[in-house]
Every structure is written in structure tokens, then in C-alpha cells.
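Quick one: structure below, then a few questions.
For this depiction, one protein chain was excluded, whereas all remaining protein chains were kept in their positions.
Our next item is chain A:
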């Protein structure tokens, strides 16, 4: 507070008395965004304090704006420049923009460049060299990137925790080797659609990065049992989310290995892995009975009643299950539920294209499952809306049932 005394003493201005730290404390106590913005209107010094306090920015900006943003928000930690999937403003984020970012935002920890289709290795190399504090980088669907750019990031950003490279189909095992050398804190790695990745790359990766919590190798069709087994052994204590959609070379060996080593596995996606059979799924269900929450094994044509009934019995925390097109499954799989005492925690169940499941099986499920939120029964000839109401089935209040149309699917199993 300004202290006004008699005329012999000059009035004290708060701007002279309060130091930067104290003003920052005041700013931190302001709740609403409007108040924070008004704080910056007081004078240039307060504007500077408010600007440098800003941690996070979403932006669509060309080079001039980026330069000014870098000058004003110099302590920014999170920058989101992601573009949309289809059309974007032209030319979008370019390599020279990335060079500007590398020069200007030296404290950056999180950088989101998803769908910035115009960027190439040159820009990413600049990021790798300029921002050593980077912890999270998302360059999903930046299709022009190759090993050269991403290896430079691995080289320069040793604090990297999270790296998303979905759709960067030129990436090879070289990036994984580079990551294993420098980025030992890596926890999340997304490689969906990076079809050149092989087992050798995975083996190299987990040599150096044993703390991996999230690994997405959906559609990396060259991966086989060897790679998956090594990953499960090396990251046994940390691995929680493992996505192997359409990795059709993996089989029972991989699933058994996951069951043996990864006791904290929460999400497993093995849809399209046609060689998987009941035995390994049963051993996995028993081993991860307390941890497993989300399991997707659609298009696994060998799966039958024994593994499904085991899953429903053993996995007490299961929330989402997808067995679409597992055509051998019948109502028998649900019979184990009759004698069950406690409720199923299941929220999402997808049994589309399972022609042998009938309304009777769904009834047995609904009896023990009151928390069901989404049920997908498309292309099940014996489960139609008419047949369900004829049989008097009672779905839980908040449950959406997809008989033939496209309800928005929950993305927990994607």
C-alpha cells in the first residue's frame, strides 16, 4: 500500500517497493484469466512479469508473430502449434518457424507439432540442437521426417520423456538406437504406422530405455515374437500400455511372455494378431488379473469361449473389452457370470460380428454388469434392437447400444 505521510516525505510508489518475486506471487494468486490479463495492462514491467509467467500457449502463427511471441513469452514451457488433419492455413508451420522456436523458447518442455505436414528434418534438427530441456515432442503425421531429424532430437534432448511419431513412415531402427543411447528417461513412445521398425530396433531401444510405460507399435507389421518378448522382459515393471494392432507376426509366445513379466499391464491391444490362441490369453488373464483394464483382441479368429470366460471371471478391474469378429465365441462364454457374486466393472464391450452370440448371452452379461456404458453388437444377426426388446432386455440407464449405426466410439480401445 502506498504510504502517504506529510508533505515533507515523498510518497512511495508500490512499483519501487515491491520486487519481481513479490509481484509474481500476487499474480499467482489471481484466479481468473481476465484478472491476469488486466495485471499486464498496468505498466510495461507488470506486462513483462505477466508474460514471462505464462507457461503454456496454443498458437497459429507465422514467422513474425512467432518472433514476437518468443520475445514476449520467453519462459514458455508448453507450446502447441498442432494443425488439423485436413486443410490448414498455408503454408502452416515451416522449418524456419522451427528455427525461430529453437532460438527463442529456451525453456520449452512440451512441443506439439501434430499434423504440421510441411516440416522437414532441417527444422527438427534445429529443435534438437536448440532446446535441450525438451521433455515431450509430438510430430505425429509430419510425414516428411526421417531418421536424420529424429536422431538429432534424441542426441540433443536427453531429458526426453515422451515422443510421438505416428505416421512418420520413413522412420527406421536408427532412431530407436539413438534414443537408447541418450534418452534413458523415455516413458512414452508412439510409433503407429512406422512400418520400417523391426525387432532389432526394439531390442536396441529397451537396452537403454527400461522405464517405458506407453509403447504404441500399432500397424508395425514387421515386429515379431522376438521383439515383444525382449520388451516385456526389459520393461517388466514399468509397462502399462502396449499397443500391437495388426502386428500379425506375433503369437502365443509374445502373450505368454507379457503374462510372465509385465504384472502392471493395464492396456493391451492385439487386434488382428491372428495367431493368438486361447491358452496364452488365459495365462495372461490370470497373471494380470488385478491390473488389466482394457483389452482389445478383435479379428483374433482363434479366440473362443474358454479365454473369454476366463477373462470375465479373472480380470476383476476390466473396463473395456473388444472381441469383434471372434467368430467362435458363443453364449457359453457368459455362463460363468451366473455364479459370480460381485458385479462386473465393465464399461465398454464390443462384440460386433460375433454371429453365435445371442440375446441370451447379453442377458447373462447385463445381469451382472450395471456399469455398462457402451455396447457394440453390429452385424450380430441374433442381436437386433427388435429381438432385444422382444426378450425384454433392460439396459442400464446410461448405456448406449450400437446396433447398426455409428455412435461415437469411446477411444479407450484405439
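The working rule: a contact is a pair of C-beta atoms (placed from the backbone, for glycine too) under 8 Å apart; a residue touches a chain by one contact, two chains touch by 3 or more; residues count from 1.
Here is the rule we go by: contacts and distances are computed from a predicted model.
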Name per UniProt, for the chain absent here [options: "Protein preY, mitochondrial", "Protein yippee-like", "MICOS complex subunit MIC10" or "Calcium and integrin binding family member 4"]: "Protein yippee-like"
Which of A:72, A:129, A:289 or A:378 contacts the chain that the document leaves out: A:378
Residues in chain A touching the chain absent from view: 86-92, 117-118, 221, 246, 248, 272, 274, 298-299, 324-325, 352-353, 378-379, 404-406
